[in-house]
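== subunit A ==
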Amino acid sequence: MRNLILALAAATALTVPAKAQEVTVAVTAIVEHPALDAARDGVKEALAEAGYKEGENLTFLYESAQGNPGTAAQIARQFVGEEPSVIVPISTPSAQAVVSSTRDIPVVFTAVSDPLGAQLVKDMEKPGGNVTGISDMSPVADHVALIKEITPDAKSIGFIYNTAEANSVSTLAALKEEAAKAGLEVIESVATKSAEVQGATRALVGRADVLYIPTDNTIVSAFEAAVGVAEEAKLPLFAGDTDSVPRGALAALGFNYFDVGKQTGEVVVRVLKGEAPGDIPVKVAAGTDLVINKTAAEKMGVSFSDAVLSRATRVIE
Partner candidate 1 sequence: MLSQIAFWGAVELGLVFAFVAIGVFLTFRVLDFPDLTVDGSFPLGAAVAAVLITTGFNPWLAAAIAMVAGALAGLVTAFLNVRFRILNLLASILTMIALFSVNLRVMGKPNVALINADTMLSPFFGLGLREVYVRPLFVGVLVVIAVILVWRFLESDAGLAMRATGANARMARAQGVDTRRQVYLGLALSNALVALGGALFAQTNGFADVTSGVGTIVVGLAAVIIGETLFGARGILLALIGCIVGSILYRIAIQLALSTDALGLKASDLNLVTAVLVAVALILPHLRRGGARS
Partner candidate 2 sequence: MIDLKNIHVTFGKGTPLQKEALKGVSLTIEQGSFVTVIGSNGAGKSTLLGVLAGDVLPNEGKVTVGTTDVTRKPTAARAGLVARVFQDPLTGSCGALSIEENLALAARRGERRGLAAALGPNRRERFRERVAELNLGLENRMKDRMDLLSGGQRQAVSLVMATLAGSEVLLLDEHTAALDPGMAEFIMKLTQRVVSERKLTTLMVTHSMRQALDFGHRTIMLHGGEIVLDVSGDNRKDLQVEDLIAMFRKMRGETLDDDALLIG
């Protein structure tokens, strides 16, 4: 028995990279949210693939600020005080709290759509200092193309969002630009809390030809309310994140936040192996995939072309 354990241990040791020292990765998010949680799990997965396993050579810390920037600041200090190998803040306020708390500990942020505007880095190509990361700037141009492809007759896009969410506001600006290029009009509708989502969606009925919901925490939290209105009014509903498709969106070309997390984790591994964060360019997350929902399409009076069907990475019946 003992021999077996030893053998196993030896085998494990062989699969572990040469630099198998103990590392600590501290992850924090502003709030618990399916996408942000998936990103965290992706980071963990990438670390595991590189041989950093929890309970062996990896200490993996995680704290959520429960939506409170004050708590985010405290978590940042907590992590800085514990001097982990890398801190991974998920979302803009968490990243700002961490970046303003340390100039030494490597920081690899993720799920931040505008790292320059948030002053996390001064340059995307050459960040300098102790900070780099992955941006989840929405691939809005691709979204507009998808809308054109699936609903070619649409003239206007109804955009439902919370004005308080940084990502949604920057998505809106990008969407307006891309939509104008494609000859589409954008009609805004605001919900500042989840209880207002239904009303905000209803306000677009008769005014917009399709609906588009970005990766907005508020709106996504009450996604079903929007779906209900969309089905009732036979309005095609597109989502900014693929997780919303099983919940009733027609289609989404979004990030798989688990993949975003994995890409982030790969950067973390590079840092763990000795690369300076300041030398690693900030990349926009790749791997956008197409998820479509046939049931929703039927209810919203839309049918998918063969091209779309064959391109979809996942089809919900």
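Heads up, the rule we're going with is that a residue touches a chain if its C-beta (ideal position, glycine included) is under 8 Å from a C-beta of that chain, and two chains touch if they have at least 3 such contacts; residues count from 1.
If you want to know what made the cut, all candidates are chains of the complex that A comes from, given by their letters.
What you see is a predicted model, and the numbers here were worked out from it, not measured in a lab.
Within this complex, the numbered candidate that touches subunit A among 1 or 2 is 1. Those residues of subunit A whose C-beta lies close enough to touch candidate 1 in the complex are 32, 63-71, 73-78, 80-83, 92-93, 96-97, 99-101, 117-120, 122, 163-166, 169-170, 192.
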